[in-house]
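Below is a structure I'd like to ask you about.
With one protein chain removed, the remaining protein chains of the complex are shown where they sit.
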């Protein structure tokens, strides 16, 4: 019985963080941030993802992957969140997961080696604006093997090679970006550490993967939760560091008890969110009976705590945290977007109430 | 344009508070509190209510009343809450309001002079356990001028001379306690500053008053809100006073910033709740167009703030506030009961959403 | 309690409303009009408008007539705040000058200062900035280090100010500077009035997380300031500043209320129009709770404003209620911003425009509200004030 990362997982986390510190630090993030019209997909970072195997984590070994689990991906997602890293790593990994979970051996053989090698960018285009993205209102309708519909807030659609989308019966489909009838219209985002677009399919030829939208969403919720706890922990750590140094009224701001207590409460909440985000990954990996509950607990807490921790960072950094020049708003805005992605705290609490009252 | 009590209203408040300080202080409250089996209806206090005109405030002058408004009653209700005063003042006043609002001149002439003189105790028995007490699920059904049904959590039912109850069509009825088929079964209450009972009517002869359940509830919500802000202000004041004196770690507890900030936030919230509770009374009195909104604002805020202020009192008094011997729990429990009486914060916020979205 | 205004005040309201209706360009209330303008264009339009308004006699509402004001009652000032916001009049371009400097000059100014500064403010000919905060002196204002050396016939000013509203449009700045570095913290500070077009004064925009630059930084490098350009006595600038800041105290928050209440209506309309899980967002019970909660806090802000107004009219001592007002409006507005984001959900995260940086006014407001609990005394500072000055809790 142990509730902790393995040494290998700790090493993985360290490797990712070391790489980011050396090669994709705040300056590189800012370059993407300032270039709102750019594709937000730094080539060097992508190359590193491929070389380091960060795109291959859950790809089975027979398809040139590492054959590891969601918990290993979660380690990377946390590091990603902590440094507000841009790029299509998450949607590509999720696209790969869709193929791994729902695809046929042939489809896996065709796509997964390319995912692992960083040869394709994938994205998830299942969310119809205003619809019930979890099922009945999914983006597309099917007719004779072609799909039609519009998906909103699709991450990195402009650089994607293929989209995973869904029909209302819960089946997952793969549509290549180059297929007829596929239109990508970029929109901007408050959070410039990602890129968004609206993707329209009009009688676009599609390949059926299979019918496990729920499993895909489980992975998406867990990885987003881990990105969020990465953001939250990093925001708290930065706030604590700043408030230890920043003096007002002749003493460090962090010595004022009202701030101390707020930060202490956040530390408890962030620590709990970390537990929840890791456990949910483990629970899905190992098929625990409470896996569904674990996912909702994780995303609910992570959404709430990342919002609170980044808001506290803005407040307790004082004016400086509100400036464009300071990186605090990268985290604040990323947390806000991810709070809503794949269900916000209230949505997941309602799901938990359903489980509890069942 | 002035948003404040008149000098006369301030004087009234001072008179009530002075009387209570002199004649019905903490010892007298505690005596009622400890005597859980007693009727909770101290004779001397009741006599004072009658002599001082506190039961006659809104009774028209032609019926031996003072012909004043809800705002004047609100002044008394605040003092009542501040000192957690027991006794059937509020239900009797509300019963009188029901007769004043909905009764015929004959009914008013029969009952209101007795209400003003303290010769009768009335109570409100409109709430069916689990029902929609605001209308469709009201306590009683009518058949040939007699009523049947059960009302829960009826205040001071055991000493009441008559009950105001309602039928699902929103009509108000008066049933005398001595009427056939009326059964009163006392229950205990966590809040021993009031007395509760379940009242059953079985084909009990009843007198129709009229059809203004909503107005009665408006008055009930406003007066309860004022009782609640009285509790809240008093709880805050006591906490501040205690924390100024109580020393730990060589300094007053109230000098610790985390406690200071919590108390400052409460002061803002309590002040806002006071504004809201007074304005709602004025708005009903003067028929302001936003009177309904004002009532919901008042009861919502008062419910929330009294709960928070009394909980803070328990916490910031330290262990002593949790003891039976300290009076803090009188306020804590009274606030809790009144939070739910006539709709809690969430219920009133939903009503406000309805108004906003209409 | 009587919330009806007297006949004179109602007369004032109806005249004002009539004038506003006749004079505000219709297009101003068209949704998106203001955000369609570029910043400079918008500023120029607002500046001109205020001058015209002043010429028509609708400026300096509560200022004494001897200074060219209308000598209006506090109630009239509140009516003015309410009606102008209601009529979609843009916020003044000269808030610091009008709220803080003008009344301070009436108290501390020389005859010469009164004669020049006040009329220029009334007709909006000079835009004033406030130079208080510094990188090392935020909540702890008295830690300021900008220095003014006495050079006999002038002060020589060196230092930096930050969080300066309107820095890029400012003509003059009232500035706290250290004139006696050896005195205790609060002594040895003076309030200088500095021409921002003078040599050695440099203003730079300070971009906020919204992408806008509501604030700026002002750098002073060997700036020569005439000895006469001081408000109040030398080394008494702290006292002058405290009085100056107190002029916010009696100001009602009716303007904020009216503006935020309109935002809430917009959020409610958005909730009705936006589909979520196949139903209008307005049917989501959690959002309904938050809509209700927001309405509660805003209506209470309004009542608090009426309470302040009454106290001012009755000549009662206000004490530190301004801290309560600030806490109530800034926290309620921040919650309203969060509510908007919750209603808009993921689609509220999208921006528009060719540069992908265009913000919807409610998006901007939601971001801006994050600064409102920091500037003008952070919520933490306000809570200290309420705890110590109002509740009397020990320091």
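All chains are identified by letter, namely A, B and C, in their written order; residue positions are counted from 1 within each chain.
Basically, contacts are C-beta pairs under 8 Å (C-beta built on N, C-alpha and C of every residue); 3 or more make two chains touch, one makes a residue touch a chain.
All of these numbers come straight from a predicted model, not from anything done at the bench.
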Missing chain touches which shown chains?
A, B, C
I'm checking contacts with the chain that's been left out. Which of A:52, A:148 or A:271 qualifies?
A:271
With the missing chain put back, one of A:23, A:47 or A:244 would touch it. Which one?
A:244
If I consider the whole complex, including the chain that's not displayed, which of B:7, B:27, B:106 or B:325 touches that chain?
B:325
Could you please point out the chain A residues that touch the chain left off the display?
1-6, 71, 240, 243-244, 251-252, 254-255, 257, 259-261, 263-265, 267-268, 271-273, 275-276, 278-279, 282, 286, 288, 293-294, 296-297, 300-301, 346, 348-353, 355-357
Residues from chain C at the interface with the omitted partner, ascending
285-286, 289
Missing-chain contacts on chain B, rising order, are 36-37, 127, 129-132, 136-137, 152-153, 186-191, 196, 247-250, 256, 258-259, 311, 314-315, 318-319, 322-325, 328-329, 332-333, 336-337, 340-341, 344, 346
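We adopt the following convention: only the chains that are shown with their structure count from here on.
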Taking each chain's centre as the mean of its CA atoms, which one is farthest from the centre of chain A?
B
Starting from the mean Cα coordinates of chain A and chain B, work out the distance between those two points in Å.
51
With centres defined as the mean C-alpha position, give me the chain A-chain C separation in Å.
39
Residues of chain C that touch at least two other chains are 380, 383
Two-or-more-chain contact residues of chain A, please, as numbers and ranges.
256, 258
